[in-house]
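Can you read through this structure? Questions will come right after.
Just one protein chain is left out here, and the rest sit where they should.
For clarity, chains are labelled A, B and C in written order, and residue numbers in each chain start from 1.
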Amino acid sequence: MNFYNKLKEDCGVFGVFGHKDAAKLTYFGLYALQHRGQESAGIVSSTEREINEHKGMGLVPEIFDENILEKLRGHISVGHVRYSTTGSSVAKNIQPFVVNYEGKTYAIAHNGNLVNAGNIRRALEKKGSIFQTTMDTEVILHLLAHSMRKGLSEAIVNVVSQIKGAYSCVLMTDDTIIAFRDPNGFRPLSLGLLDNAYTVASETCAFDLIEAQYIRDIEPGEILIIDKNGLKSIRPFPRHKHSFCIFELIYFARPDSTVFGLDVYSVRKALGGKLAREYSIDADFAMPFPDSGNYAAIGFCQKSGIPLEMGVIRNHYVGRTFIDPVYSMRGFNVKVKLNPVKHILNQKKVIIVEDSIIRGTTSKMRVKALREAGAWNIHMVVSCPPTKHPCFYGIDFPTEDELIASGKSVDEIKNYIGLDSLSYLSLDGMVEATGLPKNDFCLACFNGKYPVNPELGISKSYLET
Amino acid sequence: MNFYNKLKEDCGVFGVFGHKDAAKLTYFGLYALQHRGQESAGIVSSTEREINEHKGMGLVPEIFDENILEKLRGHISVGHVRYSTTGSSVAKNIQPFVVNYEGKTYAIAHNGNLVNAGNIRRALEKKGSIFQTTMDTEVILHLLAHSMRKGLSEAIVNVVSQIKGAYSCVLMTDDTIIAFRDPNGFRPLSLGLLDNAYTVASETCAFDLIEAQYIRDIEPGEILIIDKNGLKSIRPFPRHKHSFCIFELIYFARPDSTVFGLDVYSVRKALGGKLAREYSIDADFAMPFPDSGNYAAIGFCQKSGIPLEMGVIRNHYVGRTFIDPVYSMRGFNVKVKLNPVKHILNQKKVIIVEDSIIRGTTSKMRVKALREAGAWNIHMVVSCPPTKHPCFYGIDFPTEDELIASGKSVDEIKNYIGLDSLSYLSLDGMVEATGLPKNDFCLACFNGKYPVNPELGISKSYLET
Amino acid sequence: MNFYNKLKEDCGVFGVFGHKDAAKLTYFGLYALQHRGQESAGIVSSTEREINEHKGMGLVPEIFDENILEKLRGHISVGHVRYSTTGSSVAKNIQPFVVNYEGKTYAIAHNGNLVNAGNIRRALEKKGSIFQTTMDTEVILHLLAHSMRKGLSEAIVNVVSQIKGAYSCVLMTDDTIIAFRDPNGFRPLSLGLLDNAYTVASETCAFDLIEAQYIRDIEPGEILIIDKNGLKSIRPFPRHKHSFCIFELIYFARPDSTVFGLDVYSVRKALGGKLAREYSIDADFAMPFPDSGNYAAIGFCQKSGIPLEMGVIRNHYVGRTFIDPVYSMRGFNVKVKLNPVKHILNQKKVIIVEDSIIRGTTSKMRVKALREAGAWNIHMVVSCPPTKHPCFYGIDFPTEDELIASGKSVDEIKNYIGLDSLSYLSLDGMVEATGLPKNDFCLACFNGKYPVNPELGISKSYLET
Partner (left out) sequence: MNFYNKLKEDCGVFGVFGHKDAAKLTYFGLYALQHRGQESAGIVSSTEREINEHKGMGLVPEIFDENILEKLRGHISVGHVRYSTTGSSVAKNIQPFVVNYEGKTYAIAHNGNLVNAGNIRRALEKKGSIFQTTMDTEVILHLLAHSMRKGLSEAIVNVVSQIKGAYSCVLMTDDTIIAFRDPNGFRPLSLGLLDNAYTVASETCAFDLIEAQYIRDIEPGEILIIDKNGLKSIRPFPRHKHSFCIFELIYFARPDSTVFGLDVYSVRKALGGKLAREYSIDADFAMPFPDSGNYAAIGFCQKSGIPLEMGVIRNHYVGRTFIDPVYSMRGFNVKVKLNPVKHILNQKKVIIVEDSIIRGTTSKMRVKALREAGAWNIHMVVSCPPTKHPCFYGIDFPTEDELIASGKSVDEIKNYIGLDSLSYLSLDGMVEATGLPKNDFCLACFNGKYPVNPELGISKSYLET
């Protein structure tokens, strides 16, 4: 749940059909999904006659207030939170993406990443289409416009037969919500029920907050159309091998969510328990860096019998803090967030339970701060294998050059971070902790086996080619 | 220059090619054109490698600051000020309108109104094009994308052969500025020179502020391409009758501008002089409502020998003032802007020199305030004929129902406003004051003769049909 | 009315007793007095049980909105606009100044300047009093606290017997408004009536806006107590020579106000008329720099028969404009506000009618801009004599070094500004234009005769001594 220092995922999506407070529910839904994108958010609503939208940069409560939500009238709504790309034109990339076509309005919220967006775009431009944004999401709506002759259902089927990669989408028209998910099922997407209204969300924690009931997942490859006639499910693809993103379980999803049918808190505890099975380390206590490794640490301590302590205190008032350059060199940007507790750490042998290591830079600074606070031995156990390969399916992983495990051995990483020992969970141990077969997961960031061919290398930069 | 209460024109446009401070010059240019649009503004700049843009709601100095202008790097720039339409999606209608097409960026700033945008849009949608906005301007870029096979020059020629109505446009690509103006020449568009840089502006007052030299007008029907090779002029149309908007001279343009080859200040004085010739009224003094009738009033007083006084004082600190509903009924919203000077008005016979009357509501409130301040007789002379017909070429005139002269006789208007007498300038007197032949002007708002057929009735609402 | 470039006066004050919308009326009153202070404002109101206040930096409509005014409950209110001094502690110097003493609250708004505040303060500090601010106004409340044994009326009499200099004050207690004015009557202060409520204001233009009726001035040396029993007037001083600030008539007050019993618009016209009598200059036309010289110019033209033109256009959208240092050298900061009209000025002989010259720097830049616009001869007539001496009674005049007429002859000033000729109105001509005897005015800034001895040199810096 701590995304400040490591990875950025693209998005969280949310939709409601059939509730008089659709936009307000979407506001709370996005609030619960805030961890999936903290830089911009938007809500689009429909009364079937009138479409209203509001988008902005920042956190959900900074963007919306009561007045704005009052104006987002309608019983249908779709929302999106996003980690937006940098650059001069950020504002126009905020989702949901909205277009007009033949007098109707279409709004789409997309979580994931298309691997063939560049090819499709070039083909569309040859036919005279012009583009507003550099988002892969925009091609979905262009394809839809080119297919609308035969009606919305067939148009969607036509679109999904052309796009490849990861997509968990919520599309809103004036009178319909369509949720659809790629056949691999890379990203989660769930269906809930509140009173007589249907709701769709990236994670079930959004249902908990609005007191909706979790029904089931939108299945991989499913197109679910929600309108005044109820639910209609289309499955245009033959049954397909799943490729659930295991990083959702390790790191991204909130611990109180159910994702891919698994409860995230328990999976994380099990990952910590597996670490305790695989490694035996002499220590005074184990500790997480709150809050990312909390649950693996609980599992690790319960299995190993090593006491749990909170060796660092998280500062809850951290916002957009000004850090003077002079002081940032002295590790202020680390200590402002997590303050080591000297009297706990002093002269102690400590095990840090981490969920993952990406660049290693934050870990290095934190370990240094622990040493300065008096820790004598510092071991680290990590609840997944070394992360060596970039993601083309929606996680903003750094390039291979920046992934520390891509170029360095475990021993070199240990030395870089400044540890006494470093122990990664095995790939099999990780998969076993989930209880699902290995085949059900995308493990590409660990083993380099990409379930869908990323045609253009790093697909998100497709416009530069 | 007082646009708060009467008419809203769509836009002012500005462009620079070949100056290292292109965006800063555009900022000052838009500043000088602020009277042509006060609700939003935008600037797009190009270094030929990188496009930067910034847009916002509000006045030019509220939208841009030094930091923002520093980031708008490049030697090419285009800008726009706009009276934007109301509704939920205002922000996306702020110009310049920017799109990507085959790896290149196109930004357009448009002053005027297309009368066949609806037909073009429907045809494009049939081919699968989707639209971001409800602006007629967007169809220009769609047509351009469909014509780019043969190169930019031919594409522009192809576009202007399809669009009809009023357009004074500045189009920017990564490395070129193209200024083009409809064959009727409804709206002004001028060319200036600053050091070695060319600049294009709606009015010459923008050149004065940046100390550029006014060269000539972009001619009606001309396409002027400005790039590193200099100027290239294309005139794809046969020579065409002009239809200069005479309201630019009466009301819109700044008095220090040269428009259609005429100096606006002198034309307005001449209009006031014509009024003095056509009517003889006994009065203690004449006065304008500052600042709209100032120049006609000076001309009127010089020709008639009647003394000029400033019977109302304009409040310079008027901004977005909160007006309590309770007090607004008592005429506060009028007096907050213009305070009657009691000791000047008391027991006097007064002539108000007005440039035009649109709805009559503001005049009515102001005349009431003069009466309360003690004026005994109030006459009004207006420096144009009764305004009876809506405009389809870029002025946001009210509908015919709202135009007071459309449904009421001069005598009825006089009574509605509460005047002792009301005298309009004759159509011929108005035209004579300009020194140009009647044929050169669009006089549709006075005589209902529309130079270009407005196909769809009120063209700006083409999306609702 | 144009205070951007020349002088800053300290304050405008306003008070209401007995109206349910007291704070709203005060808001409009301050709005009308905005020209007397543009950098901060405040309102304090009382329900007799509860005191509410709100203050801020900026213009009145920027500081207050509907919500804030709703919270300023009560039927008694006092307000203040101010040109605040620079420095780190500006915010705490915003008036009305509020203190608590023995369970009661006192709020004071002060226009003017005390010349013996330093001596009084030092004496109070010796007795153990501590001060929150560096304002002379604060000593009034300290003196009041030390005199309260015998009741409010006597305390005020005791205070005014100790303070010297210029003060037009409105003091509010929980249940009373007290307006008092120094025996010389340097600054104006008027009494108005709205329904059954009394109101006090620096200028009568504030009454016009709220539709209150002007009753009379608070007389020099008068203490006027307004409470639920009505008005009670105390005159503790023997009758005293008046010292009305003639600069209020020349420059500060709004032309639609009545000040010292004189209507400002007519006095300014008379000043222009006197100029036409004293000087005969050959010219094509005369013009003001709007809006400061407007009324003297009208008077000058009517008496001389020289035509009036508006040779420069005032930009109404000027706010806090960013001016790039590069461009400010080229006179942008002048032209952004006032744009010369080339076709009017070109090859013409021009007379500028100015109300006053303080530093001469702004005039110099403006004259330069007129020359660049093509004016051939530029004469200037000024509606007062040379301003040679600083003011110790509430006008923020520059020091003698900065007053151009203090160190330079008229001929030297003419050359500095770049004029063909420069003509000041005579002292007698100026006084005659008012219709009052010379004895009634403070003319110290012209003749150096100070009606009240400024003990400490420049009294406003008394804290530095």
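Keep this in mind: a residue touches a chain if its C-beta (ideal position, glycine included) is under 8 Å from a C-beta of that chain, and two chains touch if they have at least 3 such contacts.
None of these values were measured; they are calculated from a predicted model.
Put simply, the hidden chain is in touch with A, C once you look at the whole complex.
Note on the undisplayed chain: of the listed residues A:Glu39, A:Asp263, A:Glu412 or A:Glu432, the one touching it is A:Asp263. The missing chain, though absent from the display, is touched by one residue of A:Asp195, A:Glu211 or A:Asp411; that residue is A:Glu211.
Contact with the omitted chain, checked across A:Gly103, A:Gly230, A:Pro307 or A:Gly407, is made by A:Pro307. Residues of chain A in contact with the chain left out of this view: 1-2, 21, 24, 27-28, 31-32, 34-35, 38, 59-62, 64-66, 69, 205, 208-209, 211, 254-256, 258, 263, 265-266, 291, 294-295, 298, 301-302, 307-310, 313-317, 319-322, 324, 326-327, 330, 332, 335-336, 339-344. Contact residues of chain C toward the unshown chain are 50-54, 71, 88-89, 98-103, 106, 122, 125, 127-134, 141-142, 145-146, 463.
Going forward, only the chains that are shown with their structure count from here on.
Steps from chain A to chain C, minimised over paths through touching chains, total 2. Centroids built from CA atoms put chain C at 38 Å from chain B. Residues of chain B in contact with two or more other chains: none.
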